[in-house]
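A protein chain is absent from this complex, but the other protein chains hold their places.
Now for chain A:
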Amino acid sequence: MAQQRALPQSKETLLQSYNKRLKDDVKSIMDNFTEIIKTAKIEDETQVSRATQGEQDNYEMHVRAANIVRAGESLMKLVSDLKQFLILNDFPSVNEAIDQRNQQLRALQEECDRKLVALRDEVSIDLYELEEEYYSSSSSLCEANDLPLCEAYWRLDLDTDPADGLSAPLLASPEPSAGPLQAAAPAHSHTGGPGPTEHT
């Protein structure tokens, strides 16, 4: 059973005014249209001359036509007000719209994060190869017994005394020319155990 909820006075009054406007406009359109059709009937006996009667009918029809148009425009304004009221106060559809938007945004965010994780896995493989190539090439300024950072990290797990294994690479730390890859080196410290930076 649909119970009439106690709306605030302003909302109740507003909705009643909408009803009244609707009834008035529809009545205006129908009445004016009916009267135009009636006026179109040509009568044999007129109180004034035919020309005068014709002028009067012409003017009346213009006014009634203008009334029909005014009532039509008032109905359009009513529909616009109803749309506005609906958007602001129709909670079920507002909730649904918010839920849909949240779902869309969450799906996009998960997609981005999933792609970033896949990218991270691919780039870590390439970065390992790049570092190997760099440190074993002649462009590296490290000493011969120095290990590339990647090797140093892998050796960490095998060494019984981590401090000795790391001291050699630390003494001959890469020169500033190895700058670009040095930025990637701390990234490995996140994946492995304690890195050399923690010992400095």
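Just a few scattered comments:
Quick note on the criterion: contacts are C-beta pairs under 8 Å (C-beta built on N, C-alpha and C of every residue); 3 or more make two chains touch, one makes a residue touch a chain; residues count from 1.
By definition in this document, contacts and distances are computed from a predicted model.
This complex has a chain not shown, and the name its UniProt record holds, of "Auxin-responsive protein", "Mediator of RNA polymerase II transcription subunit 11", "Centromere protein M" or "Phosphatidate cytidylyltransferase", is "Mediator of RNA polymerase II transcription subunit 11".
Residues touching the missing chain, restricted to chain A, are 2, 4-5, 7-8, 10-11, 15, 18-19, 22, 26, 29-30, 33, 36-37, 40, 61, 65, 68-69, 72, 75-76, 78-79, 82-83, 85-95, 97-98, 100-102, 105-106, 108-109, 112-113, 115-116, 119, 123, 130, 139, 180-181, 184 (touch as defined at the top).
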